[in-house]
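Every protein chain except one is present and positioned as in the full complex.
Presenting chain A:
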Amino acid sequence: MGNKQTIFTDEQLDAYQDCTFFTRKEILRLHGRYHELAPHLVPMDYTNDPDVKVPLALIVNMPELKENPFRNRIVESFSEDGQGNLSFNDFVDMFSVLSEMAPRELKAIYAFKIYDFNVDNYICKEDLEKTLNRLTKEELTPEEVVLVCEKAIEEADLDGDNKLSFADFENMISRAPDFLSTFHIRI
């Protein structure tokens, strides 16, 4: 096929196509965006798999993530070290999960990770309160926050332990009609 690009080898592009929901063109475009974030750090030639990580501060300033109240959590959930420094693999993975074609189950897993602020495999009341405060920028009164969190846990908690495990969360998400259309970033 037409254009010869020297950023990736063909095997690498094939592997990316198999492991993500993107086509070749989109992967090359993603690499362009990744390079733009830190032109001096990110090499144009990825054929020998360089170990380069872009720090959190640069990634959350991307236009797609800038206005998102959960941008820090999103980037942290996809990073290997948990601090938000993404390699290109993580970067592509992040946008692949958040793309239109990712299935609901996969998105639910990562959504659970994003909303679990204290990383204890449960969404407890504190996680919920943090989520709500980020969403509304603390414009609800504290009583209203408590009320909303209580009602949310009441609606979704199945096993009665007053926090949401992944089973509860997944069951709730499967019945949330907007989840697929809102949990998606276009790049």
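The rule we apply is simple: contacts are C-beta pairs under 8 Å (C-beta built on N, C-alpha and C of every residue); 3 or more make two chains touch, one makes a residue touch a chain; residues count from 1.
As a convention for this text, contacts and distances are computed from a predicted model.
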UniProt protein name of the chain not shown, from "Transmembrane channel-like protein", "Elongation factor Ts, mitochondrial", "Two-component response regulator" or "Histidine-containing phosphotransfer protein" = "Transmembrane channel-like protein"
Quick one: which of A:36, A:105 or A:126 touches the chain that's been left out?
-> A:105
Name every residue on chain A in touch with the hidden partner chain.
-> 14-15, 17-21, 23-25, 63-64, 66-70, 77-82, 89-90, 92-93, 96, 98, 102-103, 105-106, 109-113, 115, 119, 121, 128, 131-132, 135-137, 139-140, 144, 147-148, 151-152, 155-156, 158-161, 165-167, 169, 171-179, 181-186
